[in-house]
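A short worksheet on the structure shown next.
Only a single protein chain was left out; the remaining protein chains are all shown in position.
As written, the chains take the letters A and B, and residue 1 is the first residue of each chain.
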Amino acid sequence: MSQTALISLLLASPFIGFLINGFRRKHHSGNVAGAIASVAVFISFLCSIALWIELQGLPKDARSILVNFGSWISVGGLNVNFGFLVDQLSSLMILIITGVGFLIHLFSIGYMHHDPGVAKYFAYLNFFIFNMLVLVLGDSLVTLFVGWEGVGLASYLLIGFWFTDKDKASAGMKAFITNRIGDAAFLIGMFIFFTSFGTLNIQELNALAPTIAESTWYGIITLGTLFLFIGATGKSAQIPLYVWLPDAMAGPTPVSALIHAATMVTAGVYMIVRMNPLFLAAPNTMLVIAVIGALTVIIAASIGIVQNDIKKVLAYSTVSQLGYMFLACGVGAFTAAFFHLMTHAFFKALMFLGSGSVIHAMHEEQDIRKMGGLKKYLPWTHLTFMIGWLAIIGTPGFSGFFSKDEILWLSWHSPLGHWSLWGLGVLGATMTAFYMTRLMALTFWGESRVPKSTHPHESSPIMLIPLFVLAALSVVGGYVGIPHVIGAILPGHPENILANWLGPIIRPIPGITEAEASTEWTLMGISVGLALISSLTAYTLYTKKQELVRAMTEKIRPVYELVYKKYLVDEFYFGFIINPLVRISENIWAYIDVRFIDKCTFWAGDLIKGGGSFVRSLQNGNLQQYAMYIGLGLVLTLTFVMMR
Amino acid sequence: MDSVSSEGLSLITNVGLNHYLVLSTALFCLGLIGVLLRRNAIVMLMSIELMLNAVNISFIAFGKYNNNIDGQIMVFFVMTIAAAEAAVGLALAVSIFKRFKEVNIRFFEHLRG
Partner (left out) sequence: MTADAFLFWFLAITTIAGGITVVSVANPIYAALSLAFTMVSVAAVFVTLEAYFVAGVQLIVYAGAVMVLFVMVLMLFDLKHELEAFARGKVSGAIKLLTAGLLGGLLIGAIAYSPEGSKIAVGANQVAVAGDPTKNLGYRLFTQHIFAFEALGVLLLVIAVGAVALSRSKGGTHGQR
């Protein structure tokens, strides 16, 4: 199949699935709708594999396939095509999107089986996949932005899927509006780049990026990348626009797995990795990215420690892990960021699906204080969830270890990094280990606090198979990115395959030096050791010593309350931003719209009516007046003629 | 001073086309005023006849001063038609009087919008 046909099929397949399920949205058969949607995504997955194999055949420095479906905007100096670029980075991304997406579609068939709006659900899921593919494959920032907006829309539709519940609908709105604020910043970034470089094509922008870094805070590239980054904080839930992600757990759990763990939230990271030459030329922006990433890691992890809803813990964990990816980007470790994106997609989707399985078994109960000891009721769910847990806490040998350690090492070692960033990262890793172990302990281990009326049972095979596949990937997925220092001691000296693959399109960090292996081992040891200690502590506390936990919580009650209430950030936004805006809008409506603009429209109407009445009065039946008008007309015409 | 008076004098003593045209214009405007200001239908018709006469004067004057007989021919036709129109107009006025017992047009504002 030709490359154009492959890419067309890749994009068309989920879109057609969306249309079919959309037109069939009143049908209640979950199996048919799910089958259509899953097949659509599977076709895309096969196309992704085919495209990846095609790329293997190309030489290393020209490894990209660009398909142009025609010109879209050609105005002034702006030329945007319907162009799609498959290169080293996007090929991996579409594999992840379609692969993990397919597994989640399979899971949804089982999970959403009894929902009346199941066809609509699958239509939205396919729509999401289509837009994510457009985002990833777009060869221009404009096309990327189209996909960016599309996934935002799909996210809103899916979060507020059960829209009859007002809270769930509000959660959807919150997600969309917060995203929109980020999108406005993204647009400003695009404007800045267009005015200074004259193009929005990604390859051209990257080629035009200077190799000498800007040092000022108000340089064009710094400002542009800063605004693009603010857009990324909206989409990828970083400080200050992360508030929508925990609320987004109101949507169905497979949605949380797909959109808010594996794919949509990674769009911001993807965008930054894509545009890495531009970001490397703006070290001040990189500093901001790194600091915000590190802070997000800590703050989100701290909130996650005290949450009692299984999905909320995972949501804050996602925000925290995204912080790691941004930290990596901020210190120039783009390959490490993408690596973590990939491994995180595997184990976070796994854990979300696992939690879906738990919720399904517990008949929609999500409070982990009412769970416990589910190990014996849900053995397979427990096994796969445990693999995910081991991956996320950074157990050596699992995927999460390789990616997270790479990030921590480079945040110390990179010239753009700093030991304080490493310190925050290690602290975050410790907290991650703590709250994930807490989650495991309260959900699966220890004594059962499950109410007698609920009879938890294992999920159906269609829900278990994706769990197995993702669990396998969480184990082996890390081996594509074995860091050099570990590879050196292993038999066969495996290389960092991922780094080699992505090498040509990711610029190296300027000024990076060769590292001492011993430093790297030490740092690795510290982080692994601390993670181990913290998980053991959590395990002990939450399986055996719950009274101690309660006592400690009571002692630091005010602090606990603050963290539990998410540091009152939402209240702050509502109080200082949203409510004032609403008040201003109400005033504008009352004073300007009602009193002034409506008056103007009435005035216009009255004017017409008055004019009409006046003209009507001219026709009064008085013959002599008509003759006078004729005479006046004659005089005017003569005057006009004689004036010439 | 002399030239002005001599000019003025020549305007009086040398009667040319312009004089006849001015006479015609004046008569026409008088007829127009009659149409606009008088309320008796018959008097309006008479004013219209006055206007037509003014036009006749200007035709004849042009004909004479351009050595063209066409002016007189035109007047021939105008006169015939004016007479015919007067006849019909008066017949209509008689009908109106029979019906309404009045020919003052202030009673006839039926075309009011």
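As a working rule, a residue touches a chain if its C-beta (ideal position, glycine included) is under 8 Å from a C-beta of that chain, and two chains touch if they have at least 3 such contacts.
Fair warning: this is a prediction, and the values are worked out from it, not measured in the lab.
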Where A:I497, A:A551 or A:L632 are the choices, the one touching the absent chain is A:L632
Just the residue numbers, please: which parts of subunit B touch the chain that's not shown?
12-23, 25-34, 36-40, 42-43, 45-47, 49-50, 53, 56-57, 60-61, 63-67, 69-73, 75-77, 79-84, 86-88, 90-95, 97-99, 103-104, 106
What does the interface between subunit A and the hidden chain look like in terms of residue numbers?
624-625, 628, 631-632, 634-635, 638-639, 642
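Simple rule for what comes next: only the chains that are shown with their structure count from here on.
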Please output the residues of subunit A touching subunit B within their complex, sorted ascending.
616, 618-624, 627-628, 631
Going by the contact rule at the top, pick out the subunit B residues touching subunit A in the complex.
32, 35-37, 39, 105, 108-113
